Structure formats: structure tokens, C-alpha cells
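Only a single protein chain was left out; the remaining protein chains are all shown in position.
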Amino acid sequence: MTNTLHVPTPQEITEPALAGKTETMVLNMGPHHPSTHGVLRLVVELDGEVVVNVAPDVGYLHTGIEKTMESKTYQKAVVLTDRMDYLAPLSNNLCYALAVEKLLGVEIPERVQVIRVLLVELQRIASHLVWLGTHALDLAAMSVFLYAFREREQILDIFELVSGARMMTSYIRVGGLAYDVPAEFLPTVDALLRIMPERIDEYESLLTGNPLWLERTVGVGVIDAESAIAYGLTGANLRATGVPYDVRKAMPYSGYETYDFEIPVGKNGDNYDRYRVRMAEMRQSVKIARQAWERLSALGPGPYTTLDRKVAPPPKSEITHSMEALIHHFKLWTEGFKPPRGDAYVSIESPRGILGCYVVSDGSPKPWRVHFRAPSFINLQALAHMARGRLVADLVALIASLDPVLGEVDR
Amino acid sequence: MGIEEKAGDLGVITTSLEYVVNWGRTNAMWPLLFGLACCAIEMMGAQSANYDLSRFGMEINRASPRQADLMIVAGRVSRKMAPVVRRLYDQMSDPKWVIAMGDCAACGGIFNNYAIVQGVDEVVPVDVYVAGCPPRPEALIHGIMLLHEKVKREKISGKKEDPIRLSQPLIQVDVARK
Partner (left out) sequence: MDNQTLLNRITSRFPDAIVESTEFRGDLSLSVRPEHYLALAQFLRDDPALRYTFLENLCGVDYLGRTPRFEVVVHLVSMQHLHRVCLKVGAPEEHPHVPSLTPLFATANYQEREAYDLLGIVFDGHPSLTRILMPDDWLGHPQRKDHPLVEEEIAFTFNQEQIYAHKPFAKQ
């Protein structure tokens, strides 16, 4: 079992080829290549047009985020989490915030949790839309990209409404949210959730039964459930093999256990099943977001952070007349809060799979170590297993189907 | 029945060669299909239906550096990626221009650490810097139009013009809530 699940390195392919010991051709794809979704380099060993072996070479976007976070206070490090998985910044914010909150042991008000769930589910839809657009683009279906980005812009407008930024929101902070949602939030989300189901139907009508699409996706990049777990595949990639593992159900966080939704699963673990699973996930996200929307409407106005003033700063209105609030505000932004010594690990279901955050505290206002379990990084290991014996063109489709985000791979 | 009747006698147009060449260069500028990080997603957003970058004759992104004349460095450049960026720039044929899109490409942005090159201008010469993290698609379009202005002022002898001085701030951010 060990040998079949080996993940090759670029050197393993290039060295025998340079020594002239092989009959095959070695092709370098990337780091600048139109279909590698960022700066991913692939060293592909080819026999004619058939992939014999492929080794991903990552690190071209290594940003040193984990190290930089060690030099920031807990509150300020939130900004860096946005830039990891830049298609799902709110999921990263949430994962980091949950880990630090676990370390602190603070209670989060229900209203905050509902807004978090609502935004993260919208983020999942936005992220899957980029995946859908680029996946179709890689298989030369240009129009799906334009349709997908039309709805994505609408979701980004909602993020801009709540946080002021389209992509890098840093909206979910440790202890709650950055500020309260504006009054226009609920009607805007309502309008989006109303049109979304029929828009998903529209994408499906373009692709699901399309013979060209079926030709390129069915039976391509197959992986079985056992190997998928061994490689650590998560998210839609794992669920397409038939394993119904979703952190939202398995180890619920932010109150996901109270929402009614299903985990879509595939059967064959090929590109087509991954496509079907993600499309179904978008529908489930709409369902969850609608439930969260109803709860938020019922809850009405309320707190947007925890009431523990040692963790989250008081609102501006309080600062103007309360000395104590002013001191809390000053202490928080000059020094920060000090979690107890210890370590905490939290994992959430990001659009790409299980996103984990491991935070070690030494009792100071800065984290001693932050590590992210990046789903794209780990999903990439299965690429060689899935691509062997297929054509180069299928390799391109496969990368898009695995949906890696290089910012997260390299961190 | 044609344009001659409407516009009168258009038999001969006199203009300078410089103007015609620069007019041609600005209105068919082909960017290199090259995304690094977060800003690349906003660049994709700028090319999608809502912002429609092809209004400026720029809808063709060229995957090969040999066919491109504009390099939009969209995102942070790591020390491992910097030689690749330089090589791509060297492979582009003259005349060529570079836009540093986003704070990371302009100056390193929030990543002041061992892994990130503090501004892509350490590696390639940059013509226009676009601020933002990431810049909105409108900001990128503004940057491209600024580059067009710059190209129009270029001399055919190859002598570089003075940089454009702005009388007003580059991007007016609308901070008021909608």
C-alpha cells in the first residue's frame, strides 16, 4: 500500500531524465501556465500524450504568513488570514477566530454566530462560482465563466456592504465581528437568495447534460474512498468518492448542528462527481443561508461581538461617556489580550475542504505559533495518483476539478 | 452611400507617424495571462461581464510572453517566483510595459518578511502602480488608462517622457455606505 500511495517529488522525475536513463519525455508545466490556477509548477513525465507520472512543485507563492502572524497581536493577525485562501477569506477569518476563541474560552452571542454562518455560506457559493467558471474555462467553455462571475459580483457587493472591502474583508474578528451589519443587509441577501436557485439551474443547464462536458469529466481523475482518506483529501473531493464526511455535521461549530441541511455525496470519485457534489453544495448553502437569514430577521438588532470587554472592544458610542470603556479600548489596541498558556486546534469546512488552525499561546499578547492545515496543500498530493495513465488534457481538467488555491497551498 | 457622403472628402489624413504608432499600441494592448495571487482574481473580475475590460481593446490575454506587450503583476512576488517573473519579462518582445497591481506588487504590502520581494520594481521596471489590497476592478482599469496616456506620450525615438504628474488623487474611495 505504501508504494502505490507515494507522492513523487520533481527531482525523482527530472534526475533520471537528465541522466538519460528514461525513454519518456519530461515536460515542465508552470509556474506560469494558463491552466495551472496560479503559480503551480508541474513536472510531467510523458509517454506520447499519456501521463506516466506527475510531480507538483509548490512554494512559488510562499508568503511566510505563519511566521508573520507570530509578530502580530492576536487581533492584528486576522488581516493575514484573509490572504491565504483568497477565494474564501471569511472562512479563514472564521477558522482563526474560532481557534483563538477556544483558547480564550469566550462565549459568542447567538446573533453573531448566525451572521457568521450566513456570511460563510455566501462565501462558499462565491468560491464555488470561481471554481465553476475557471473549471469550465479550462475545458474551453467560456460563457459559464461570465455567468458565474455575474452572481459572484452580487455576493461581493454584500461583503462590501458589511465590511467595506470586496475580497479581503477581515470581518470576522476574534470575539465577534468587526462591526454590525447595516440595515440594508437583510433585503440585499434576500434578493440574492431568491434568484440563486434558478441561477444554479442555469449553470446546470449549460453543463450537466452537455455531451462535451461529459466527455471531458466522466471517468477522468478517478480515486477510490480508501486512497482518498489515506491522501487526506477533504471537502468535495472526498465526498465525491462517497464518504459523507463534513465537519459541519461531524464536529459542528458555530451552531451548525441546529441547521437543516444534507451532505451531497458522489459515487465514482471522478471529475463529474466532484462537479455534481459542488453544485449540490451550492444549493445546500443557499438553504443554510436562508435559514440563517430567517433567524437573523427574527432576532432583530443585538450585540455584534462578545460582551467580554477584555476580548472585543466596546462600541464607539460607549467610549464617549464611559471611562472604563475607554481604558478597555486603549488596552486592547495597544497591548491586546492575553490568552492562557496552551494550544487549541479547530477545524472547519471551508469551500476547499477541512481548514484547520492550530494556535499555541505562551500567555503573551502575540501567538507563539499559528499553523494552518491548508486543504489545497494536502489535496494536491493526490494529483499524481489521479492523473497517471490519463492524457495531458485530462490533467488540466483534473487540476481545475481539485480546485487548489495557491495562496493557501504555499501560505 | 457611405461615410464619404456624410463626412465629406476624407481622401487624405495627415498626422504624425508617432501619433499613429502610439494610437495603435494603446488600442490593442495584449496583456500577459499571468496571475500570482489575490489580485489575479480581481483581474479576472475586471475581465468578466460586469467590468468588461475588452472595451479598451484588451480582451485577448496572451498566455505566451512572446505575444504579449503588457505584464500585469497581480499579486505578491515571492523570492522563489522573482527569477521566473524576470524571465517572463525578458521573453516579452519590445515595446513592453509593466503594471504593478496591488500593494504587494508595488511595495510588499502587509508582508514585510523573508519570503516576499518588497516590490516587483526590484525585479522589473514598473510603469504604473495600482494601489489597493486588492485593487477594485475600477482601480485596475484606471491604472490601464493611465498607462495608455503614458504610451500616447512616448517618442518614436525611444526616449522616455517625464512621468505623468497627477493634479488629483489617483483613486477616490467612496467610503460612504451605499
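The first chain written gets the first letter, and so on, giving A and B; residue counts start at 1 in each chain.
We adopt the following convention: contacts are C-beta pairs under 8 Å (C-beta built on N, C-alpha and C of every residue); 3 or more make two chains touch, one makes a residue touch a chain.
If you're wondering where the values come from, they're calculated on a predicted model, not measured in any experiment.
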Sole residue of A:I229, A:I263, A:L326 or A:V392 that reaches the chain not shown, by the stated touch rule: A:I229
Of A:N28, A:S71, A:S143 or A:S205, the one touching the omitted chain in the full complex: A:S71
In chain B, positions touching the absent partner: 79-80, 108, 112-115, 118, 121-122
Sites on chain A contacted by the missing partner chain, in the whole complex: 2, 5-9, 11-12, 58-59, 62, 64, 66-68, 71, 102-103, 105, 227, 229-232, 243, 245, 250-251, 342-345, 347, 354, 356, 358, 360, 368-369, 371, 373, 377-378, 380-381, 410-411
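Assume only the chains that are shown with their structure count from here on.
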Distance from the mean Cα position of chain B to that of chain A, given in whole angstrom: 30
For the chain A and chain B complex, residues of the former touching the latter: 31-34, 38-39, 59-65, 67-68, 79-80, 83, 86-87, 130, 133-134, 145-146, 149-150, 152-153, 156, 161, 164, 166-168, 182, 184, 406-407, 410
Contact footprint of chain A on chain B as seen in their complex: 33-38, 40-42, 44-45, 48-50, 63, 75-76, 78, 80-81, 84, 88, 110-116, 133-134, 136, 175, 177-178
